[in-house]
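Have a look at the structure that comes next, please.
A single protein chain has been omitted; all remaining protein chains appear in their positions.
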Amino acid sequence: MDVIFKIVATTGFANMSWGNLVMMGIGGLAIFLAIVKKYEPLLLLPIGFGVIMGNIPYTAGLPLGVYDEGSVFSMIYKGVTSGLFPPLIFLGIGSLTDFSSLISSPKSVLLGAAAQIGIFGTYLGALLLGFTNAESASIGIIGGADGPTSIFLSSQLAPQLLGPIAIAAYSYMALVPVIQPPLMKLLTNDKERKIRMQPPRLVTKREKILFPIIVAVLASLIAPGALSLVGMLMLGNLLKESGVTERLAKSAGSVLLDVCTILLSFAVGMSTQADVFLTTKSLGIFALGLLSFMIATIGGLLFAKLMNIFLKQKINPLIGAAGVSAVPDSARVVQHFALHYDKDNHLLMHAMAPNVAGVIGSAVAAGVFMAIFR
Amino acid sequence: MDVIFKIVATTGFANMSWGNLVMMGIGGLAIFLAIVKKYEPLLLLPIGFGVIMGNIPYTAGLPLGVYDEGSVFSMIYKGVTSGLFPPLIFLGIGSLTDFSSLISSPKSVLLGAAAQIGIFGTYLGALLLGFTNAESASIGIIGGADGPTSIFLSSQLAPQLLGPIAIAAYSYMALVPVIQPPLMKLLTNDKERKIRMQPPRLVTKREKILFPIIVAVLASLIAPGALSLVGMLMLGNLLKESGVTERLAKSAGSVLLDVCTILLSFAVGMSTQADVFLTTKSLGIFALGLLSFMIATIGGLLFAKLMNIFLKQKINPLIGAAGVSAVPDSARVVQHFALHYDKDNHLLMHAMAPNVAGVIGSAVAAGVFMAIFR
Amino acid sequence: MDVIFKIVATTGFANMSWGNLVMMGIGGLAIFLAIVKKYEPLLLLPIGFGVIMGNIPYTAGLPLGVYDEGSVFSMIYKGVTSGLFPPLIFLGIGSLTDFSSLISSPKSVLLGAAAQIGIFGTYLGALLLGFTNAESASIGIIGGADGPTSIFLSSQLAPQLLGPIAIAAYSYMALVPVIQPPLMKLLTNDKERKIRMQPPRLVTKREKILFPIIVAVLASLIAPGALSLVGMLMLGNLLKESGVTERLAKSAGSVLLDVCTILLSFAVGMSTQADVFLTTKSLGIFALGLLSFMIATIGGLLFAKLMNIFLKQKINPLIGAAGVSAVPDSARVVQHFALHYDKDNHLLMHAMAPNVAGVIGSAVAAGVFMAIFR
Amino acid sequence: MFENIIANNGLGTALSGMLIVFGGLILIAAAIHFFNVIAENLKNNTSKNKAANTVDDQSPQLAFLGDDKIPEDELVAIAVAVELYRKLHFEPLQSEITFLHGELTNSGWKTGTKYGQRQKVR
Amino acid sequence: MFENIIANNGLGTALSGMLIVFGGLILIAAAIHFFNVIAENLKNNTSKNKAANTVDDQSPQLAFLGDDKIPEDELVAIAVAVELYRKLHFEPLQSEITFLHGELTNSGWKTGTKYGQRQKVR
Partner (left out) sequence: MFENIIANNGLGTALSGMLIVFGGLILIAAAIHFFNVIAENLKNNTSKNKAANTVDDQSPQLAFLGDDKIPEDELVAIAVAVELYRKLHFEPLQSEITFLHGELTNSGWKTGTKYGQRQKVR
């Protein structure tokens, strides 16, 4: 009889809290968005499932959760908190990314820089709410709209906030098609939206090969803290563009990327146990994250308009919004938005340039924070 | 001259024991069964090779074996003893498994439960032979007929017995076509064997998506200890069935599964050094393991007959034998056995339902043991 | 203002040394050779990029490099220094290697043994230059012309020299088409170069399956230290040849091999920070490494000529040069060299036999060193 | 003889273990059964048009998950691709097909132990 | 209200951070621009023949990176291969194609939870 009581006491039913139920609902919502709305399914699906699993209650002492020393999931979570998975994911992403649009249009780089104002603005906002320097930097980076960069910086500066920061970053990345269009409407006029841009010039193979090397060197020289992320991103890209290491690029961009994505996403989801996740800090992080995305979008848009004052060949200011990265979603949002006003104005490949530049920009920003606060 | 002596003294010839030779013979037998008889080659081949390599003698101090601190194989073995590989393998298995037969026939779940009596019966048997509680639980789980579950529970409760338990589990899984038919003949009559079952109903995509989520939640709530195994199994299945994360499911079910299988199997094989493996305990484990498989088979068969007393639409009691899991071998054994008596009676897909239910059942049983004994 | 100074002080520009620039040039050269000359691109490209990234200066304390506790790259480098990656790479290589040429021509094994004189000769040379026993052994193994073997032995015996040894080994392997032909010209006469060899006999599947088992057992018995390397190489080959585990062989030979190659190569490159790499020791290692390759080539050639004194069916002494391994480059060099003198004399598959035998020979030599010096 | 079982409360553990296993799996079965009931109701309520959409891969006819009609030649192309995919990935191709011995075989010898420019050609 | 920002020198950090980001990316832009200038010069200097060689995948015509002319039937074969490759790897094939229900389906049931002889056939 004693044993039955002991067993029943260990079932989750006996320990379920309201917080767990709320979190499981959130996890279900993420899965719903992933499957039905197709919002970032590769990330939201394992995250959502992880949130549900992470909120199954169990008696303390059983080594099950990501915070329990020696448990399987704690080992996987170690790949997140040690900062190992994000660079490996960037290696895979680099081997899938085509930077030719950026190479053919170097001035777009500036738009990718301008959007990073979201990061630094939110950093100030987070300080205002009373977060520490390291925490504020980690929260600000949400506006970089790059999941791995956010997770990497949090793991280095504010591991205690890793869960909410990661969830916020991925959520808002999924919601880019909802967040950006109103701001684009607000800050551009009809004439600007219809600006057509010249087709980009052709890029040679040699340029594509030299590009990752030069970017990696310059970005790492100016912000050595960006070395892990930019270095791996550009290694992946070099493997792809060199033309002599396709099998390496293929493996990095398929299974390695997939496995790291599954494990990182699931572990991040598992880390949202109600008792550590449902805090006012998390609420603040979510509010600041949204702010961050909005400032970044505005920054990109306005900077594009500013550039137009000096440029002879005007750029369409909408592509500034793509500077937040969230590749390739924000570039697609630009494309759809522009098509609505001129059905023959295809901005997608013009928007890809600030889009991928934004990734480099965020990584540099992360490097700056790492250099100062660590 | 001194050096030559030193070298010769380090060669394996100088240190070979009879036990090593016996174990190398066993390893060779496993390879033979894998290649010639095609019994579970993906497991028996690397295990067999590991057994041979693990019994190459060497002078103490050289860091070569799985038990030597700092050796390469000790690092790989850590993936086994820490319990990391089994959930990763379950992730891959989940991404390859089709649960529709189970969804369309929920009552078959009971057969998957009934077969777990093999686990608990053998647990008692092991206690009888003087094993401790934790050891007995680990030995009993052999009857679950799921390699990763056995290894996971052993790694958590009785790491010192991991080698023989893993070898016993995989051996008997390979021998299912030899162990089960006599019991099926003994416990069913001709009329029962010829019972035909209705084709299962069609399963919708929505059901297939909800299934892994619901099973993971319920199984983890009732037996939180099952979270690691059931959670990963169902994560893999969700990745597959969602329809939006095929690349993740593909990677989990191919390379991740394969690499973990190679490393786990080889390391388990390497762990069978004669001096730690050839003990009376191992003999007892092998005897109890066989008993466990037999009780499980009998339990499934008899429970199916018991259900028939209450059911209007009779089920073929043979499919009860598939409740032991050993997916998909025991379901195939049922198919072949039934065909022998009625050449048009295809039970395969009916047998798959208890077959996969047995996997969940064993994981729950493992969760129960973990909650009590850890 | 303070902050700006702090940031500027952390940029790489502020800390760049001449040594770093030299190393970055070397890294660029490696990338050039990989892409333009197609010399071992799978290795030289990630190594070269790693050399460049590893020489980006940064303020001490930032956890970025392979030598910084807790950094991402230190975790990856751990896979090199712990000796874990080389056996995994050998697993993949084994699953891609066809040993039939060796099976059909067992006497070629002797050529693979003879070329190992390069290892032991250079070991003596290194002692002469004042290196310790363990260091000399690690340097000598460069002549084995097998990257993973060199790295594995260095990681076990002389981790402080791992960087230069690895770079030297891979560099000379890439330069085999430059190093070997002059020696082949010097040591053979026209008549010898034109010797034609009989086509090898057909090899059965059974032989191919038994071969890896027997080689693994014999090599490990005679030199247990070779167990990790030869064991994994032959496990991979068994997975391939068994015919029942193709999915395992495929995964081991594709993604596992690729990922380990990327991480190992990049980490080895990163380890060449100018301040630890640019030493007179490194220069000595490079000189000895070249010597090692040359002695190995000469050893193989002369031993083939020696064998011809006793053999009724003469072998073409050129294939002795393939005994250094550097598979399959040195075999190809032999093929091209022989074609030059007799355009119908295809030696490639005859040269593959000593070529793969050299891999086993070097691993045995490494095993001997490990047994003595560890 | 049974003292070890008694001392460890083996029977209690075994019985309650079986209880939990059965309880858990019955819960799961009930949840799935609940699906089935709902599925049945939904099917009856919705139009034939919609129902065709929920037909699954155990269907006795060729059935598609998407709503759209697939052009026939696309269908043929996909079928060929599937066929090839299965040949490529599920069958032990490499060991069943061999190549002619002759000039071409040299390429077969690219397979070597070092993974430099090696290509997996047999 | 702003004391936390002031205490942490937040404005200084933010401004200098933006400075570095802009500085870094402008450096990169300059380097790329430098490429472009060189590329332009090279293109003007080299023969048309060579120039055709540097045409990239954003080209408005079908263009190849190699120098050699590719035989037409090889081209067709490659195109088919690409087509199939895309079908195989980029489209959710497995869930769109279903197989006939009947004798053949037995093979479909090899899919099981244990990964013994299982093959991924649906």
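In order of appearance the chains are A, B, C, D and E, and numbering begins at 1 in each one.
Here, a contact is a pair of C-beta atoms (placed from the backbone, for glycine too) under 8 Å apart; a residue touches a chain by one contact, two chains touch by 3 or more.
Computed from a prediction, not measured in an experiment: that's the story for all the values here.
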Sole residue of A:136, A:156, A:325 or A:345 that reaches the chain not shown, by the stated touch rule: A:325
Option from C:60, C:186 or C:202 whose C-beta touches the chain left out: C:202
Touching residue (missing chain; options A:42, A:76, A:255 or A:318): A:42
Residue touching the undisplayed chain, where the options are A:62, A:76 or A:93: A:93
Among C:64, C:80 or C:113, the residue in touch with the chain that has been omitted: C:113
Contact set of subunit C toward the excluded chain (per top definition): 100, 102-104, 106-107, 109-110, 112-113, 116-117, 119-121, 123-124, 127-128, 130, 132-133, 136, 200-208, 210-211, 214-215, 218-219, 222-223, 243, 349, 357, 360-361, 364-365, 368-369, 372
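Definition applied: only the chains that are shown with their structure count from here on.
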Rounded Å distance between subunit A and subunit C, as computed from the means of their C-alpha atoms: 40
Interchain centroid distance [CA atoms averaged], subunit A/subunit D, Å: 32
For subunit E, residues contacting two or more additional chains: 13, 16-17, 20, 95, 105, 120, 122
Multi-chain contact residues (two or more partners), subunit B: 38, 41-42, 222-223, 243, 254-255, 261, 349, 368, 372
